[in-house]
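These notes are about the structure you will find just below.
Note that one protein chain is taken out, while the other chains of the complex remain in position.
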Amino acid sequence: MKVSARSVDGVEIISLQGKITIGAGDSQLRDAILDALKDDKQNLLLEMSGVTALDSSGIGELVGSYTTVTNRGGKLKLLHLPPKVTDLLQVTQLITVFEVYDNEAEALKSF
Amino acid sequence: MKVSARSVDGVEIISLQGKITIGAGDSQLRDAILDALKDDKQNLLLEMSGVTALDSSGIGELVGSYTTVTNRGGKLKLLHLPPKVTDLLQVTQLITVFEVYDNEAEALKSF
Amino acid sequence: MRADTERVEITISSRFENIELVQVIAEHMCENAGLDDDGSHWIGMAVREGVANAIKHGNKLDVAKKVYACFELSGGKLDIRIADEGPGFDPAQVSDPLSPMNIMKTSGRGIFYMRTFMDHVDYQFKPNGTELIMIKDLADRTGTKTNG
Partner (left out) sequence: MRADTERVEITISSRFENIELVQVIAEHMCENAGLDDDGSHWIGMAVREGVANAIKHGNKLDVAKKVYACFELSGGKLDIRIADEGPGFDPAQVSDPLSPMNIMKTSGRGIFYMRTFMDHVDYQFKPNGTELIMIKDLADRTGTKTNG
């Protein structure tokens, strides 16, 4: 997985590209989140349109990231979920946990 | 494999899309050639940019098509070869048998 | 041309990067059987979870231990077996990932996904290892999209 980050209006937009599956991509996601928190960034938006594969481990990483960020008083939201990722969050009822946006401007305004 | 044909300046441009591999696509190619010959089309141009897979059987089909058309006094030329198809024709020295074009207008003029 | 009866077996060693090998076999077989992309994808996903568990929980990442998978397509049903060399577990002890107590856990959703995407999920525990059995009736999904 490739991770790239940019700051817009006080929100750190972290773009994920590739697979977040067991043994691949899980640690990069964790590192990206920790890096952002270390730099005192509180508002994180995961841009996920480039995620090509996600399994239960990857879902677990997303949940773990959410908890980490929330526990430090920050916010983690999701942007541009591929339809199959939405499905995976839906069946596990995690879709009610995450704030999900289809539109970047709206997502930025929400923080 | 999908085959579609259109006539331009007395040349039948036959577009091949998909796989020409053993058990898949070989008979469609043969049928398309026979259809064209039946309609007394003499100048055939195989447009191959959409070919996604080709094996030694597919190569054999191309050679067979060439022979069929030539024996009936027609011409068969190739257009827009994907690089890997060019490689397959090259190593078997078939590249010297086929007239190959990268440009449709040039190919049409050549007949 | 569709295959009505088919059997494919694959054996890998216990590395996560091999999961995809088994997954693509599952997906290709489903496509060969006439299933649409989405249908094939979700079955591939169930297989991915099953193989991941076999590697992680069953064989505990010991690369010398093998994961064996067998796909049998017959009478419109796909029967998938995934075997590891591990000691097994008690499926009754697996907690429900939807319960409020578990929803924020970072693991425990693999078997749940398998059950979601397959019609039947079961385990057999033998002296030499664990076998996961998953069955999917392809008939009620074959060509759903556009009938093709």
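Letters A, B and C name the chains as they come in the text, with residue numbers starting at 1 for each one.
Operating definition for what follows: a contact is a pair of C-beta atoms (placed from the backbone, for glycine too) under 8 Å apart; a residue touches a chain by one contact, two chains touch by 3 or more.
The structure displayed is predicted, hence computed values, not measured ones.
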{"item": "Interface partners of the hidden chain - shown chains only, full complex considered", "value": "B, C"}
{"item": "Contacting the left-out chain in the complete assembly, out of B:Gln28, B:Gln42 or B:Ser57", "value": "B:Ser57"}
{"item": "Touching the absent chain when the full complex is considered, from C:Glu9, C:Asp37 or C:Asp96", "value": "C:Glu9"}
{"item": "Interface with the undisplayed chain - residues on chain C", "value": "1, 3, 5-13, 15, 17-18, 20-21, 24-25, 28-29, 32, 63"}
{"item": "Residues in chain B touching the chain absent from view", "value": "21-24, 55-57, 59-61, 63-64, 66-67, 84, 88, 91-94, 97"}
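Going forward, only the chains that are shown with their structure count from here on.
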{"item": "Maximum centroid distance from chain C, chain identifier (CA atoms)", "value": "B"}
{"item": "Distance between the centres, which are taken as Cα means, of chain C and chain B, whole angstrom", "value": "42"}
{"item": "Separation of mean Cα positions, chain C and chain A [Å, integer]", "value": "27"}
{"item": "Shared interface positions of chain C, touching two or more other chains", "value": "none"}
